[in-house]
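Here the complex is missing one protein chain, while the rest keep their positions.
Take a look at chain A:
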């Protein structure tokens, strides 16, 4: 498996502490298990902050926000260099040709052949005949590429992970190539070419065996070259060399300059900024030539260490600094995420608890800077101040901050939506009681929010689920169980009879208010589900007539996958489900059949067969039987292998089945029949007692005992030995 080498970084660049801690977590691409940045956040950093800062937004589980690991080391400037050279070669080479020569694998061969043709004053090879080697600029480009490709051998290598030699012995740029690069730079007359050669010379030195020469070359030439991307890329090389030489102050200072002046390298600069001790950080600050440079150093410090301290320092140096913006969003995100993890049952307690948890220093800092209004984006600070004030219970102030933000802010859909969300949060926080008037006021906001749903950038999901929980808690506090349940489903709601009746009544109303309509749209249980739930619970109690009536009311037509009247030796649900069935039962027809059988039993008609089949039916209705589908219902909500303790009596015990098997046993007339009954009773006992370890548990169930002592002569007995290994083990133990 080939690995593209980022050897520069492995060798030189540091791995900052926080990166290491987050290292084990791989960024999951959209579509995976990851819940999104808005799982617990409602403050969207993208709203007002320049997108060049986006990778630095707060992302607790990623190295960089939105992108995870920075994987652009090889191709980061591809578009740039194609654009630069295409412009220079306009009219001579097409963008595609330029791109091919610069970036594609075929370009390597092409350059080699074209360069040879140039040297030998020959025509270009037929494949590239369209390239005009007479043109000065084209010639210059080919000569340049010849050098650049050679250097690229050392700057971008690929090696096999499992080859130690390959990985340890990577090509470096030779001194000859370094010299050639520097000569070509010195001799170039064309300004554009000269600049490109300058960068190649930097690169050649950096990827040679003597990296420190890159620093020397930079120092010698930096004042004669334009301060463009190539300049800052070179500065980043020098910063890396400094780090390797343990000159941390210099390294960090240089990275901060790159951070400030070359936004496209922001991730690189951030990743490699790594002060070791107070002393070297202070030394970096001393190297800063002006307030801007100091502010940038503090900005990087803020990213890693302490946003509050950084904000204070930067504000003193330059209140209009752009760097303040993203630091503010980080601070707000951090604060709200910790506050948003608070659960609540009572709104009052919740608000009090929040207020106690709010970091007062953060609140102070943000609100005072917002009030002073001196920052570059005062509307961002007002938005943040308003939001934090909400948590602190200062709802009136929050309203004021939000108004100010709205007045001053540049309009955008995202900003409008964000403000609307924060205003809603504020409104809800100030709501203590729900009545028709309040509901009318809240309705348009909630309808808008719930319709908005999951958005790519706007953080709407947390406030969606939070608002529902909050409203539900208010309703429950007021004793309105139905509304509480509609907004925030409680898995145990239906276990209380009065709750169930109340919801049934509500779902049968003829007319709904707009608010109720909205609440209903959020709810995923309907009347049919409730009747079905009641039917199922009645069935377990043996109230078959009731169960049938309720099941009919529910209109449920779900089929049971297997024959629910089977009573086999081995419980193989899949086998039963796959077997051909002449009659397929629905939950309703199943109950109806059971009722038929029960009627026979009540009239003492063929008690053996009917009670045996009823025993099987009640057995199959449990978790242990082949008709688990019988209890699948979104209120019961027991679809898996872990059954809620609450439903143990219905799903995890076979008492009813056992009772019918006992009845059958009493009515049996042959030993074959009796053998069957006692075995089926043994299954019931197994289900309730057996933990699953035949080596270390007793298998001396009553049914087994009976089978062994009384029915060893039957055919059924032999079948059991054949199919039930537990019985064989039991026999071998010879109790």
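We adopt the following convention: contacts are C-beta pairs under 8 Å (C-beta built on N, C-alpha and C of every residue); 3 or more make two chains touch, one makes a residue touch a chain; residues count from 1.
We adopt the following convention: contacts and distances are computed from a predicted model.
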Have a look at "Response regulatory domain-containing protein", "Branched-chain amino acid ABC transporter permease", "Cytochrome c domain-containing protein" or "Lipoprotein" and point out the UniProt protein name belonging to the hidden chain. "Lipoprotein"
Touch assignment to the omitted chain, from A:85, A:281 or A:619, lands on A:281
Give the residue, chosen from A:79, A:163, A:501 or A:545, that touches the chain omitted from the document. A:163
For chain A, residues touching the missing partner are 1, 3, 14, 16-17, 21, 161-165, 167-168, 274-278, 281, 304-306, 309
